[in-house]
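Up next is chain A:
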Amino acid sequence: MGNILNQIGIENYIFLSVVLFCIGIFGVLYRRNAIIVFMSIEIMLNAVNLLFVAFSTYHQDAQGQVFVFFSMAVAAAEVAVGLAILVSIFRNIGSISIDNLKNLKG
Partner candidate 1 sequence: MNTLIAITGLGIFCLLFEILNLRKAIIPITILGLIGVLALNFYEFGTEQSYYNNMVAVSKFSTAFSSLFIVLTIFLVALSHNFYQNHPTKISDYVAIKVFLLAGAVAMVSFGNLAMFFLGIEILSIALYVLAASDRLNIKSNEAGMKYFLMGSFASGIILFGICLIYGAMGSFDISEIHESALSAELPIWFPIGLILMIIGMLFKVAAVPFHFWAPDVYEGSPALTTALMSTLAKVVAIATLFKLISGMNVISSLENQDLLHTFEVIVVIISIASMSVGNIMALRQVNVKRMLAFSGISHAGFMLMTLLTVSASAGVLLYYTAAYALSGIAAFSVILYVCRDQDNEDITNFHGLGKTNPLLAAILTASLLSMAGIPIFSGFFAKLFLFNQTIQAGYIGLVIVAVINSIISVGYYFKLIIAMYSKEPNQERTGRPFLIYAAAVVSIALNIILGLFPSLVLDLLQ
Partner candidate 2 sequence: MNVSTILIILLIGAFATYFSGDKLASKVALLFSLVALGCSIVLLNNYSTGENISVINSWITQPKISFALNADGLGLAMVLLTAALTPIIIFSSFGNEYKNAKAFYGLILFMSFAMTGTFLASDGLLYYIFWELALIPIYFIALIWGNGDAEERRKAVVKFFIYTLAGSLFMLTAFIYLYQKAGSFLIEDLYKLDLSACEQLWIFLAFFLAYAIKIPIIPFHTWQANVYQKAPTVGTMLLSGIMLKMGLYSVIRWQLPIAPLAAKEYMDIFIVLGIAGVIYGSIVALRQKDLKKLLAYSSLAHVGLIAAGSYTLTLDGLRGAVMQMIAHGFVVVGLFFAAEVIFRRFETREIEAMGGIRTQSPKFTSMFLILVLASVALPSTFNFVGEFTVLYSLSQVNIWFAILGGTTIILGAYYMLRMFQHVMLGETNSKTFADVTLNEGISFAVIIAVLLFFGFYPKPITDLITPSLETILQVINKN
């Protein structure tokens, strides 16, 4: 297993997760549906997680993988809060498009 990784080389992992990360960013930038924006953010986080794991094997060191657990837990907590807010918004204005959130400006 390890040798395969070595053959692939760490750069590819970095590229992959950078690409994923950017996809996430673009998702956040271009989609207007709050749920999808959440998902894009999740993609970003997971891209990072992937990279963590890759690095942790690269360095032969478990900390990275431990960190992934932290970040997953945090992500879960975040999304929980986010969804809660989303629900209350949906109750109030009956829509979850972030374009409707423009009352605060100037």
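Quick note on selection: all candidates are chains of the complex that A comes from, given by their letters.
In the analysis below, a residue touches a chain if its C-beta (ideal position, glycine included) is under 8 Å from a C-beta of that chain, and two chains touch if they have at least 3 such contacts; residues count from 1.
Since the structure is predicted, the reported quantities are computational estimates derived from the model, not experimental observations.
Q: Can you tell which one of 1 or 2 makes contact with chain A in this complex?
A: Of the listed options 1 or 2, chain A touches just 1.
Q: Under the touch definition given earlier, write down the residues of chain A that touch candidate 1 in their complex.
A: Touch residues, chain A against candidate 1: 10, 14, 21, 24, 28, 34, 37, 41, 44-45, 47-48, 51-52, 55-56, 58-59, 61, 63-64, 66-67, 70-71, 74, 77-78, 81-82, 84-86, 88-89, 92-93, 98, 101, 103-106.
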